[in-house]
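Of the protein chains in this complex, all but one are displayed in their positions.
== chain A ==
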Amino acid sequence: MNDVLIGILDIQLGNLTSVANAVYESGFDYQLVSTPNDFKKITHLILPGVGFFSTAMAHIEKQNLKTAILNFVLVDKKPTMGICLGFQLLSDYSEEGECEGLGLISGSVKKLISKHLLIPHTGWNSVLSQVEHPVLKGIKTNRDFYFVHSFHFEVKDTKNILSLTEYGNNIVSGIFRENIVGFQFHPEKSQNNGLKLIENFCYWDGNSKC
């Protein structure tokens, strides 16, 4: 696996260090990706994220990263994973800053609203996988992962749903399509199961069939 190099999108927001350390802990090298040129060597891309949707998209546009990301995902068809905000960026549109996303998975990001539940959705919650996927291999269903978010991804097509999590209603906690996966929770913060997921991603060839 010497030729694997995990790119981590650096959009000057949020917590990159934890993602980078989790990749390294899994036995892989990483490179921060902040310009279109940085895409040349990487074999996998992680869009990490804590932060504000429209601020992130504005940065992606400003650094001319949008075309590079779309090429990497849609033309080169390389394995790509979004985490938390990075997962939401895969959508068409978000209410957070009323802004268009990357449009890689159809659906939009909406504010979590509930009379009874505490917002943000913060803490450990069960992830119920809906299909088998190489990135979830070896992780039992119904295990807990760490969530912290105030917006959620309303996926248009149920065939893109990888996992669900109950918080008031079912929210989509994982998505997939071809060489793309994305998670609302933070695998890099979810101890052993999270590290397993990141390791699986690093070994993944981008084929979503098990």
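In this text, a residue touches a chain if its C-beta (ideal position, glycine included) is under 8 Å from a C-beta of that chain, and two chains touch if they have at least 3 such contacts; residues count from 1.
Note that in this section contacts and distances are computed from a predicted model.
Missing chain, UniProt name from the options "Putrescine transport system permease protein", "imidazole glycerol-phosphate synthase", "non-specific serine/threonine protein kinase" or "Peptide ABC transporter ATP-binding protein": "imidazole glycerol-phosphate synthase". Of the listed residues A:5, A:58, A:74 or A:148, the one in contact with the hidden chain in the full complex is A:148.
Checked against the full complex, the candidates A:44, A:78 or A:121 give a single residue touching the omitted chain, namely A:121. With the whole complex as reference, residues 13-18, 21-22, 25, 50-52, 55, 85, 117-126, 142-144, 146-150, 166-167, 186, 188-195 of chain A touch the missing chain.
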